[in-house]
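Here the complex is missing one protein chain, while the rest keep their positions.
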């Protein structure tokens, strides 16, 4: 099913380190190739509401094999995917979710981060992805 | 309740063939006149998130006996059906869902397709409809 | 993600044939290794309520890599898994769901069948499994 727990924990730890480095408090979720949760961490004091958002970002990124922020560009009023967020039990389509690929480019899972600005969420998610590169 | 499984499978196979022809990977769902699922197929490697969207497109098209893309023109901010997507456990109102009618024009079901651009989704859904014409 | 659409459709056709052979009308669902739907068919006149049950049986069988009927033996009042059905958005723990394995014994998906007695549901699910052996 793609990503291993060892890889997922490595990504979570890298994301936590980046989060601390930029002085934020994050919820971090990793799903596997089947979009099922593998690992999760909520930093002390991080927003409670981000618990669900981090998981939905990770699932959204895997559901469509794309960064959540890219999907969000298409879901605005008048856009081709307007209100896609109503599907799949709720999607999150702003930045902070990224697919995770193996060396061959196959998607093995995804990371979702929530707890700060979407710019910071994206930076921390990218740190998780980079840890497995 | 309208469409038969034999008809539904014929529409699915036609949609799969069109999808392959235009080099896409689709989720294809057929519902009957009661808006209940009759047949479904997810092509290998198609987006996981489109599994739910294809079914919601088919249901949406039958719920209102209209192409989903036509409904979406009315659900934009300021439009008469703004945020109708919150009803019925989640609707999808961009293209890719089409009603299926019999020779007399009676709606016997609907097809929903998801997995590529909404233009491609619509083309593949139309191929499913045409297979039963 | 395990089972292919080609394999799934083969299992569905075999289940349909067995269902006709024993004079029943079934809903048949196939999920992949990630417990996500791959293929579905509802025979004309089959119970509408079995549409959801067939899918839940398939997911339940994959969730625990076991026949649903075996799980049900443990979920009775006083049993060790009493009321496990409240998890995962609803499980079905009576017969009709079976894991599907490859030649090496790895679970690649599952089949769920609903529409008749649980004995018949199981027989038809087994026919689907056998078609891939």
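By letter and in written order, the chains are A, B and C; residue numbering begins at 1 in each of them.
Criterion: a residue touches a chain if its C-beta (ideal position, glycine included) is under 8 Å from a C-beta of that chain, and two chains touch if they have at least 3 such contacts.
Just so you know, these numbers come straight off a predicted model, no measurement behind them.
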> If the full complex is used, which shown chains touch the chain that is missing here?
Replying inline: A, C
> In the whole complex, what residues of subunit C lie against the chain that is missing from view?
Replying inline: 34-35, 59-60, 62-65, 77-78, 80-84, 86-89, 91
> Please identify, in ascending order, the residues of subunit A that touch the omitted chain?
Replying inline: 4-5, 8-9, 34, 36-44, 48, 51
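Going forward, only the chains that are shown with their structure count from here on.
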> How many Å are there between the centre of subunit A and the centre of subunit C, using C-alpha atoms for each centre?
Replying inline: 32
>> Can you compute the centre-to-centre distance for subunit A and subunit B, using the mean CA position of each chain? Integer Å is fine.
In response: 29
> When the centre of a chain is set as the mean of its C-alpha atoms, what distance in Å lies between subunit B and subunit C?
Replying inline: 25
> If you look at subunit B, which of its residues touch at least two other chains?
Replying inline: 48
